[in-house]
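Up next, chain A:
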Amino acid sequence: MIIAQQKQIKEIAAMVSDCKKVALIGCAGCVTVCLSGGEKETEIMAAALRIMRKLEGNPVETITFTATRQCDPEYVEALDGVVKDADAIISLACGVGVQYLAERFDKWVVPALDTNFIGGSKVHGVWEEKCGMCGDCVLHKTGGICPIIRCSKSILNGPCGGSQYGKCEISKDVDCAWQLIYDRMKSLGKLDKLMAIQPPKDWTKSRDGGPRRAVREDVMIG
Partner candidate 1 sequence: MRLQYATNIRIVEMTCSGNIDHRVILNAFEEGADGVFVAGCMEGDCHFLKGNIRARKRVNAVKKLLDEIGIGGDRLEMYNLSSAQGGRFAEIANDITAKIKDLGPNPLFKNSSCCGCSCSKEGGDQ
Partner candidate 2 sequence: MENAVETIQASKLNPKFRERVAGLLKNYDFAQCLTCGMCTAGCPYSDIHENNDPRKFLRKINLGMEEEVFADPYIWYCTMCERCTIECPMGINMAVVTRTMRGQFDKDKIPGYMQTIAREHIESGNQMNVGQVDYEETLEWIQDEMREELEDPEFTIPLNKKGAKYFYGFNARDIKIYANELQTTLKIFYAAGIDYTISTKRWDATNISLFTGHNDDFNAISQPIWEEFIKLGCEQFIVTECGHAFRSMKWGQRMFWKGEMFPIRHILELLNELVKEGKLKLDPEAITELVTYHDPCNTARKEGVWEAPRELAKSFIKNFVDMNPNGKMNYCCGAGGGGMAMPEFNEKRKAKGKRKVDQVVETGAEIVIVPCHNCIDQFNDLNKWYPDTKGKSKNMHMCTLMERALILPEKE
């Protein structure tokens, strides 16, 4: 899932410092699971905002609502009534949500979170990046360990030779992805598959090809 974390309350307040009425929209999707944008965090942020602004002698009225998701038009349309007389909208969703709201409403929409990475929870309260969204997955070649995102240099024919005791040269807390790949393939008895030299990666499938679309004719309605 998408992992995101809250910006500082001061920073968020600054974005809407001139607004009298603000809508805070939470998202019950990924950001609830990673504990940063669910209904609980939305109402906490609203309370904090109200208290700050009241202390500054410039009180603000807040409306709070948590959408099921902010990345589907229908759920965003459902917010029309909620945000209609708000001067600004603070979205507690990932970057996608913020942009959907911006697309939908001609109001000042600001992000409350910084969207960090795609990953999963290691232990409750700790999340780790696992996928770099390169659009051309090579995991079948490396025993299920992604060199693009977990090797600092994203090289395809590693290791680069800088690793020590299985740790990456950039930091002794970061595992060398290729050490992990080597160990994994060895335990699976597929070391020979690693011998093949990988050609340079076709980055057009990734970000470098500009923003991407995914189309499924078979399921399109109407």
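Note that in this section contacts are C-beta pairs under 8 Å (C-beta built on N, C-alpha and C of every residue); 3 or more make two chains touch, one makes a residue touch a chain; residues count from 1.
Basis for inclusion: all candidates are chains of the complex that A comes from, given by their letters.
Small disclaimer: the values here were computed from a predicted structure and weren't measured.
Undergrad: Only one of these touches chain A in the complex, so go through 1 or 2 and give me its number.
TA: 1
Undergrad: Flag every residue of chain A that touches candidate 1 in the complex, lowest number first.
TA: Answer in residue numbers: 8-10, 40, 43-44, 47-52, 54-56.
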